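Some chains have been omitted; the remaining ones sit where they do in the full complex.
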């Protein structure tokens, strides 16, 4: 069960509203690297967590719940950046916009052209759950596999792309309030990268957790090909030695080697189409075409 | 540039075709844990790779190219599993199907009810780029961030969920040929988990690569909050000590601690709606409602 | 900012797990009539609420936060219904499944054929944010228009389809625990229908709120056509008198009438294609084809 406090987790202030920066912030709300994704991902991992202890479920609930507050901060920041945005294409407005851009005035520095038009047409100058191109967030990006270690790496992936996005937004921003909010968010992404990797360590690190799932006996996998770097270059040229193609494997259970790939199977032959399958007659007849 | 050999990378044989297993295999083709995803993800990472060396691009091309062959094997396996599938709902056929299921005969063991209907209606008994529920693969799942380390963790995430899926398919399968194909694929997923983690090691491991991106100065992030586990439980109860909330951080640059979350910001106040913004009059007027 | 209690809002118990009912419950999680939708819809309406008072924002936050707990209950119910679900297509299992269905035993009453396969392959027997056909929830369904009254009707629409869904799930369910959970949810949907309509009443009801947006002067709309029922039947047959085509309008500002539709515009003539626009030459040349 859940509760709210109407105050924000961290201050959100915008001195010089910029509707194009509002568009950029949408990526951190509804982009695949954004906050809806991590929030919902951690919740669904928590709600489906199986195992003899509830401590992972608890941990996930703590962080998922924190992330709702991050969506809220960003949605608030979008609305604030849209405070002085244009609503019309009329002559004076548009011209002003461009002139403003050239002059670099403190507000409304960008024109309607670079805005998300749905900020004007669909939301009345507020955030919506879509990315910086206006593409709605799609919940297929919620990775919750039922395997604790796989989920942790999905979370690391989410937070590394998430912090990369936050850094890019920080670099793009010109407003002091926005930069302050983002440096808080970058710090939280640092912690979250650490947190999920720490779980892997608690689960035994590379040696204990890999290969994931570790409940499948490695004796049943094809032992000839589980630590080989497959080369698929047309001329068979083999890359120089690197950490991933020679030496001990990361999990300490094998030795990396290189295998120049070649077909082990045959050309596949499918049966002909059946008469009632809607194929062309030529695909059904036995005679060669 | 690319070339093909019409033979398969590894043998694909199906003794007892099962159209419901054909449905399951679709998850490994067009699911978010599947082969189209890793193939395209590694290609786009390769094609956008920036940096002073081309060795990461080369490595990625080797593996991306291997993955095309995996999609091919799975698509072939789907078509073979559909060889004796029913095409009609007519009385005898359906009855046979159910009886067959009870009897456990060698083929057509499952009825039309459990099949993907698009295997009958749209593809003429062949694979298509969708998952086991018939949902088409959506290319938004191709993660290629422009940050090498973030990409590696995205790849680890893909291969851990990928191997988990392959293991589940192996467990669900009853056909010897399918199990042989899958134990090869499980082995390759093992290697690919290793491979991307090995790149992280080459990039300095946790100490060198974290926090990602490592090109953003940690001095600019909010130092008070970058190694704290935030507690959001309503009663403020703090989890017991664990690897992720006490002791040295994973990257060795900080110390984990616990922070009982409370609002640092204020209740946000947005400006009123503007007269020309399509809001209700009550949102525009100054008088309290 | 947000907090959690690890206990559920209302008890969730499953005596006879049924994996096909787990599939059905997914509609209430990730369907367009489901709980993710209302939760996120109320949050985005709250976070973008403009106007002289914060009371609508507060109300929306109270209810949005309640809805997180509803998603949690349903996700828990899905996982519980999957407790004894089959994982394999092997002979005995599948045969057992069908026999079980005929016998109507207390658990595993349905076979793998009627399940969502992603419950086996992608989530390890847990919920995911998709509907009962496995289609992921798409955030374009979050309606938050920036117009308070329009938003309230969007919420009524969500709760009427939501309660209709809950009733259908109740009718489909056979488990006492599930029926108890659903009768709680049906009650909450009743309240939420009431709640949004009560806001419309507070905003002046039909007379005060319509037409939405009421900030656009009706004097500027085309007064000849704003209370006419347009007839488009090919034979010009006019429906009998009904509440919507005769008598006073709902908002009390007009009188309903019937208008037999006929073209008021002309056949549109677009300019020819330009030479550099990639059209066929015939679309560019001036001579008639």
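First chain written, first letter: the chains are A, B and C, and each begins at residue 1.
Heads up, the rule we're going with is that a contact is a pair of C-beta atoms (placed from the backbone, for glycine too) under 8 Å apart; a residue touches a chain by one contact, two chains touch by 3 or more.
Since the structure is predicted, the reported quantities are computational estimates derived from the model, not experimental observations.
Chemist: If you can see 3 copies, how many does the complete assembly in this structure contain?
Modeler: The complex in this structure file totals 6 copies.
Here is the rule we use: only the chains that are shown with their structure count from here on.
Chemist: Do the two copies chain A and chain C share over half of their interface residue numbers, or under half; same or different?
Modeler: Same, since most residue numbers here occur in both copies.
Chemist: Report the inter-centroid distance (CA atoms only) between chain A and chain C in whole Å.
Modeler: 26
Chemist: Averaging only over C-alpha atoms, locate the centres of chain A and chain B and give their separation in whole Å.
Modeler: It comes to 11 Å between the two C-alpha centres.
Chemist: Could you list the positions in chain C whose residues touch two or more of the other chains?
Modeler: 1-6, 48, 50, 54, 122, 124, 130, 136, 145-147
Chemist: Name, in rising order, each residue of chain A that touches chain C in their complex.
Modeler: Contacts found on chain A: 1-9, 30, 36, 40, 43-44, 47-48, 50, 54, 57-58, 61-62, 64-66, 68-69, 71-72, 75-76, 79, 122-130, 136-140, 142, 144-147.
Chemist: Could you pull out which chain C residues touch chain B in their complex?
Modeler: Interface residues on the chain C side: 1-6, 48-55, 87-92, 94-95, 98-99, 111-114, 116-118, 120-122, 124, 130, 133-136, 145-149, 202-203, 209, 212-216.
Chemist: Would you tell me which residues of chain B are touching chain A in their complex?
Modeler: Interface residues on chain B, with respect to chain A: 3, 5-12, 32-33, 55, 58-59, 61-63, 65-66, 73, 76, 79-80, 83, 87-88, 124-126, 135, 138, 140-141, 143, 145-147, 149-150, 153-154, 156-157, 160-161, 163-164, 167, 170, 183-184, 186-191, 193-195, 197-199, 201-202, 206, 210-213, 215-216, 218, 220-234, 239-240, 242-244, 249-251, 254, 256, 261, 263-268, 270-271, 273-274, 276-279.
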